[in-house]
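Please find one structure pasted underneath; my questions will follow.
Note that this complex is displayed minus one protein chain, with the remaining chains in position.
By written order: A and B. Residues from 1 in each chain.
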Amino acid sequence: MKIVVAMRQLADLVEELEVNADGTDIDRDFVKFVSNEWDEAALEEALCHKDDGDAEITVVALDEPDVDQTLYTALAKGADRAVKLTGHDPEGWIRTGDRAAILASWLERDDFDLVLTGVQAADDLDGQLAGVLAERLGVRHAAVVVGFHDADSAVQVEQELGGGTVAVSSLELPAVLGIQAARQTPRYASITRIRQAQQTQTIQEVEISAGGSLGGTVRKISPPKKRGGAEMLEGSASEVAERIAELIRSKGLARS
Amino acid sequence: MPVAGKKQLPDVVELESAIVKSPISGREWDVSGSFSRMLNPRVLTDYTYAGFAKIASLTGGESLQNCYGCGKCVPVCPVDLVGEYGPRKIHRRVQTGLDLFKADELWMCTTCANCLRVCPKQVNMVEVMPAVREAAVAAGDIPEELQVVMEKTFRYGNALGENPRKRHAWTKGAGVPVRVLSGDPGPVDVLFYVEDYWSYHPRGQQAAQAFARLLSHAGVDFAILGAEEKTVGDSQRLAGEKGLFEALMEEVVQVLDKYDFRRIVTPDPHGFNALVKEYPKYGHNYEVLHYTQLLAPLVGNLPLTNRIDAKVTFHDPCYLGRHNGEYDAPRTLINAIPGVELIEMGRCKGNSYCCGGGGGGMWLDGFNANHLTERLSERRVREAAETGADILAVCCPYEVSRFEDAAKSTGNERLKVMDISELLDMAIG
Partner (left out) sequence: MAISVLVLSERIAGEHPEATFELLGKGSKLAKQLGGELAVAVAGTDYPVQELGGADVILELAGLEAGAYAAPIWEAGVAAAIAASSPRVVLMSTGTVGLDLGGSLATRFGGQLASYVIDLDVDGEEILATAQLYGGKMLAEVALDSFICFATVIPGSFPADDGRSTGSPRVERIEVGEKPKAVAMAIREPETGGVDITAAPMLVSVGRGIGSSDNLELVQELADALKVPLSASRPVIDSGWLPKPHQVGKSGKKVKPSIYLSFGISGAPEHLEGMRNAEMIIACNTDPGAPIFEVAHFGTTVDLFDLVPELTERFGG
C-alpha cells in the first residue's frame, strides 16, 4: 500500500504572535516554524502501518520555513521518500485552496493509495486540507480519523463524532484521510539519526505551478479583545495554593 | 535493600540441573544449583558473556566487563542509598541476563563519578551509561519525560522549552547594565555564558541578577550573548543524545566565533565540563572558568560589609568537584562573608553526594520515582539539615530548585537554599 503523508509547517504557538504591518497576516519574520502536530500524528499512523508490514511511505510538503528539518525527521523515523514542492512563495501564508491545488497537481502524476494529513492546522482559515484535496483529486475523503485499516480496494475508516462515539465507514481507494490521532504518541527520532538522514538521504524537489484560492479576502487580523478574563492570583506557590483552597472550600467541595 | 517498602528478590539465574564435562579429564561434574554446590568444584557456564559483548562493542562501553565484583562502588553510589543500584550490581544483572539497553536501570545513573573514584578496575560508568543510552535512543527507546526535553532542546536551544528570544529577559531586574554582544559587539574580557536555568528558572534568574551585580562591583568587563546563546547541552549528551550535543556545539561555536572575548565564565558546572573537556576533543579551545573560580581571586574587591550571621553548609556539585577538581573556590567565597560559619556535611568534596540532577536525572524525577525510596535531592537536604545549618549554599543552577522542592517535601522548610552568588550579593553593603 502506497501512503503519502502530506505535512506542513506552522507558526510555533509557543511564540507570541504579532500582526504584520498591513494587518492582514501574522508577522512571519520573527516567528519560528514547526511542523503541524496533527501531521505528526498522520506520519506516526503511517509508520505504524509500515511496522505492520504493508506500507511504503512518501512524505510530501510545500517549501516553507524549516521544512527540511521536518522532512529529514520523517526520513529518520522511517519514511521511505521525501518530496518538497517548490514554485510558490515559501515565506507567505499559503492558503488551503492553494496548498491543495499544488499537492493535487503533484499527486496526479504520482501513484498513491492513501493520502494522510493532519485533520486541521491552526491557520487553515479557508478549510481543512483533506476534504479540499480529495475533491480536487476526485477521490473519497474523511476527517477526524482515529483509525483505519485497508481491505483490498477499500479502506475502513473510523471517524470520531465526539464524546467517544465513532462512525465506521468503508471508502473505495484512493482516499484522503484527515488524521485526528495516531494509535500511539509520535515516536522519537534521535538527533543523531536525523543528522544521518541529512547526510545520506536526499529530499526530492519538484517545481509545481498551481493555485486555487478558496478563501475570501482577509480584511484584518487582530488579537482578540480581552474580555476582562481571569482574576490572576499572584504570589508564591504556597500563597496561590491557599487562595485556590479557599475558593474550593467556598463552594463547599472539600472538608479540610 | 527494600524499594518502596518491598523486599526485592535477587535476580539470579541458576540452572536447576547442569552437568559439565571437563575438557581435560573428561570427567563430568554436577554443577546444578543446590545448597551443596559451593563445596564442589564448578565451571561457570550458566552465565553468558553476550550482554557485556554488546555493551563493549560501543565506544565508551568497553569497561563494564572489567568489573571483578569487589563492590567498592556500591556504598558510594548515591542511587544505591535510596534504591538498588551501583555499577557492581548493574554488572551482575547484565551477567545474569539483564538487557541494559531496554532496562529502566539504564536511566537511573546520574554520572556523578563517585564510583569511578574508588574503582580499582577503572570501570567508567560516566562513559558506559551514555554509550548504551545513545544506542537505546537511536533505537527509539527513551523515557517520555526525557524525550520531551530533547525535543525542546533541539527546537528552542534550551531544555525548558522557553522562548529563545526571552533568554536575557532576566537582565531587566539586575539593577546594573548587562551588555548584550549582538547589540554591542566590541571586545570584552568575560563572556558570561548564562546557561538555561539561570536564564529562565525564576530562582535561577535571581542568582543571575545577583551575579551581574557582583561582576559590576568587582569591576569586571563582561557581556552576554542574549538570544544568541543556546545551551551547551552536556546533560543531554550524557543522557544519550550525543548527536544533539554535537548539533548544538556547531551552533554555539559559530556564535562564539563572531565575538572577541578573552574567557568564558559560566555558572553551570555541566556546561563548564563540556567546554573544558568535550569541546577540545573537537578542536574548540577556550579559556573557561566556573563563576566561583572567577570571583574567588576577586573577592577582596567586593565590599562585603553586611554580616550574615548564619550557619552555612555547602553542597559540592559533582561536575565542579569530582569531575573537574574544584573544591576550594566556592569555599573561599563562603568564608569571605562576614558572620558566616561554614559547616561541612559528612559527605563532601570528593565524596560529595549527588543532587540527582546530572546525566539527565534533572528531567527524570517522575520516571525514577518508581525505583527510588526518595529523591537524591531529598536525601541530601536531610543531610544538610542534620548539620544544623540555616542555609544550604549551592553553585550549580540545577540545585536551587531541586533542593528547595526537597526541603519542602522533607519538612525542612527552615533550611534556606541559596546560590553563593545570592549570599555574596546579600553581604554587599
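Everything below uses one rule, namely that a contact is a pair of C-beta atoms (placed from the backbone, for glycine too) under 8 Å apart; a residue touches a chain by one contact, two chains touch by 3 or more.
Here the structure is a predicted model, which is why all the values come from computation and not from measurement.
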Which residue of A:V115, A:L129, A:A197 or A:A210 touches the chain not shown here: A:L129
Among A:M7, A:A143, A:A189 or A:A210, residue touching the chain not depicted: A:A143
In subunit A, positions touching the absent partner: 11, 13, 16-17, 19, 26, 41, 96-97, 100, 119-120, 122-132, 134-136, 140-144, 156, 158-172, 178, 180-182, 184-185, 214-224, 226-227, 229-234, 236-238, 240-245, 247-248, 251, 253-254, 256
Missing-chain contacts mapped onto subunit B: 143-145, 147-148, 366-367, 369, 405, 408-409
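Assume only the chains that are shown with their structure count from here on.
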Separation of subunit A from subunit B, taking each centre as the mean of its C-alpha atoms, in whole Å: 37
Residues of subunit B that touch subunit A when the two form their complex: 134, 137-138, 140, 142, 144, 147, 150-151, 154-156, 161, 163-165, 240-244, 246-247
Residue ranges of subunit A touching subunit B (in the complex, touch as defined): 12, 14-16, 30, 32, 34, 185, 187-195
